[in-house]
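Only one protein chain is missing from this complex, and each of the others stays in its spot.
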Amino acid sequence: MTLTSFPFLLFAAVTVLLYYLVPKRGQWIVLLTASVLFYAAAGGWYLPFILVTVLTTFFLARIIERRAKADEDYITTHKADMDKDARKAYKAAGKKKRFRILTAGLILNFGILAVLKYTGFTLSIVNDILGLFTASTLTVPSLILPLGISFYTFRSTGYLIDVYRGKAKAATNLGKYALFISFFPAVMQGPICRYNDLADQFDTPHRAEWDNLSAGLLRVLWGFFKKLVVADTLMGAVKTIVGTPEDFGGMYVLLLIILYSAVIYGDFTGGIDITIGLSRMLGLRLTENFNRPFSSRSTAEYWNRWHITMGSWFTDYVFYPLSICSSMQKLTKWSRAHLGKAVGMRFPVYLATLVTWFLTGLWHGASWNFIVWGVLNGVIILISRECEPLYKRFRERFPRLTSSAFYGGFMCVRTFFLMGAVRILDCYRDVPVTFKAFASMFYDFSHWGDLLDGSVMDKLGITLPVWILVGLATLLIFFVSRSGKDTPVADRLSNRPVLWTLAALGLAVTVMIFGSYGIGFDAGDFIYGQY
Amino acid sequence: MENTIIKTPKKTLWLRALCIVIALAILAAIPAVLTPILMPKYLTVSKEGSLTEEYYSAVAETNHDVLFVGDCEIFESFVPAILWEEYGISAYLRGGAQQLVWHSYYLLEDALRYETPKAVVFNVYALKYGEPQKEAYNRMALDGMEWSSVKAEAIRASMTEEEDFLTYLFPFFRYHSRWSELTTEDFTYAWKDKPAVSDSGYLMQTGVVPADTQADYTPEQLIDYTLPATAMAYLDRMRALCAEKGIELILVKAPTNFWRYHWYDEWDAQITDYAAEHGLAYYNLIPKAYEMGLDMATDTYDGGAHLNVYGAEKLTRYFGEILAKDHAIPDRRGESDIASVWQRRVEAYYDRKTAMESRE
Partner (left out) sequence: MNELIQILTDLHDDVDFTTETGLIENGILNSLDIVSIITEVSDRFDVTIPAEEIMPENFDSAEALWALICRLDED
């Protein structure tokens, strides 16, 4: 069941209805039941995996919390008998033990993720290396990949670390915790909510309120609009370009950067709009995952605005611990002493940044494409950090120019194309093909004529009316996103019933007519095949 | 907690309710208004898509003694106007593009809701298919059917895996994407009756593309020559249905045998056995092509796969005699009611023929 399918619409509608019909104390049970059904519908074999994650993190978190409490109690009762150093030593010993429990939980859960997601990739690398020496290769097993495993593993391990750090209280109700991990609107593609942000909301009774229902529904429709009218409509053209890169070089790669940016924006932010909107209809507030990402002026800013919950997960649970752990600090001291202050200062930050981005790439997918994509992002962020003094001098030199709207727009466009260019690693077959395609933009000018004589439309299979439709839709998204800077448009409209109705109706009708869903009418299908 | 909730004024509640009701009404009206525009009209491209629906106005005019069902070897081969002219036989073709056995079965069952013919002629070529082939052909065969439990069953029996029953109930959800390719034809005939593309189910072709008689072809070897059980089961059902209504079921294989659509001897033997076992007449017309005077240099419009109007007329004359003599299909030229209907149909047939020939 994808979020834009008809069965999902029906499923969501029934869930919302039941949710407000049952006694308030049972609301979370409705959601848990719906989540289990949703998950089971995706594949019955997926259930044991998510169950293992739920059970291990739930109980390990409880053990960690209980031990921490016992240690604290011990110190309080024996305060008189212990001096400061003894207390510190006792605390450290306790923490070490808890750290072992945490480590066990992390190894188990990341282990499951690693085995299921990366075995094939690892074996193919091993085979490549073996191939240099022998003819024999290892068989690559086909393993199942449970729905949303990358997302729920992050949610659950994040929770476990938060409990260990004393930032979150361990869950006491296994059912509610299972709901936090498997909450069906968010299980497939996030946002990666933090336990503290979401769990309490399952305890609160929720009344059916107009504000939530209307703003939520409008947001769901908006998500459908972005995904079905923009993303899915352009997807075919993207597939055509990357499918035969030898036919579509030069201008088409530039076009791909723009088209794929629109596709991924519509698809991902639209999907999250549906998730957050549906949750809102249930009276639940999920963490926002996007904040007008294409208005970013730099790569670093972009990553604070795009896929925010994933970025912050990596920052909190990978980047910080890695960059300030004791061995890194030792390394810093050593490099400072031997390589000078400038290098020494940069060392931990740079190393941690690259490792974090390597892992971010790996998390996105088990292939070299994603690894290169991740590391490139890290490298770009570090380069622009090094260039910062240069930019600063430029700003001081030309204050009027650099504070103008034009310059701001230029920075946004520059970031858009930079990120878009890196992002095409997502779609091409492999890394060399991607780089070749990228390079062709600078030497292959043979396709620019296709724009002038209009043959670009035939070649990409998108007719003029569809280009116009997508263009108008993009403009609408642009203006709505601009005007929603302070208060989301959906919230403002829910206070104005007539406007709200017009907006909801307009979106619904637009999606119904212009959305790419169902079996498309392909005239080719109907060309008389004699039989 | 309770007392902090600000009560919404009654007026706002009413306004919201009103807005929602109106919005839902408009939302429901949209498909109703747009579907007639968005549905393919099948008037210039894929005309076969119009065949299913044209039957209903014909049967409202007069009943038929013979119904032909099957794939394109029906609607490109038999000419009801000639059957009337030569033998006084009132016949109609319910054939369609790649009309599979279950399509034919249900279109027959559907027709029997309106009339009970004396004989049903089924072209056996489609028995080679045991699975739904292509969504587009399902739509062409089924969209034109009038709604009844028969149509619902036909849809369920025909759907490919990617299809959804809902899209037959609300074709809007199937054809909405045609918004970008609508032509004036779609608007002209959205709420207006379309001109008939066929003459009593016969889809005329006046072009001539001779078959290359020199090209001796070897048909592709098959792994298994058994006709699919699913297809044969529908033949059983068709036989039972006809028996129940006292209709004679006649099996026929059109006289064309083309390299891409080869009729294997192994298949023919199975049909011959089946016909013998159940006491049905079966005419394999391939060996009779010479006898009926078919000349594939002039009588085909596509190099030998299908007959053009000249070939079809020859075949119809030949087969009409069989129907009249061996199956006692009555000559109704003396009955004035039905004769006046057919007079108009025959005229329309020749008008179309003249018009199409002048365009060739």
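Miscellaneous remarks
The chains carry the letters A and B, assigned in the order they are written, with residues numbered from 1 in each.
The rule is simple: a residue touches a chain if its C-beta (ideal position, glycine included) is under 8 Å from a C-beta of that chain, and two chains touch if they have at least 3 such contacts.
Because the structure is a prediction, the values reported are computed rather than measured.
Counting contacts over the entire complex, the absent chain touches A. Set against the missing chain, the residues A:333, A:393 or A:429 yield one that touches it, A:333. Here the missing chain is touched by one residue of A:88, A:393 or A:485, and it is A:88. The chain not shown here is touched by just one of A:385, A:423, A:436 or A:459, and that residue is A:385. The chain not shown here is touched by just one of A:345, A:439 or A:499, and that residue is A:345. In the full complex, chain A touches the omitted chain through residues 88, 165-167, 300, 304, 315-316, 319-321, 323-324, 326, 329, 332-333, 345, 348-349, 352-353, 385.
Rule of thumb we're sticking to: only the chains that are shown with their structure count from here on.
Centre-to-centre, using mean CA coordinates, chain A is 51 Å away from chain B. Only residues 8, 12, 15-16, 19-20, 22-23, 26-27, 30-31, 34, 40, 45-46, 48-49, 71-72, 97-98, 134-136, 140, 162-164, 166-167, 172-181, 260-261, 302, 305-306 of chain B touch chain A when the two sit together in their complex.
Residues 6, 210, 463, 465-466, 469, 497-498, 500-501, 504-505, 508-509, 512-521, 523, 525-531 of chain A are the ones touching chain B in the complex.
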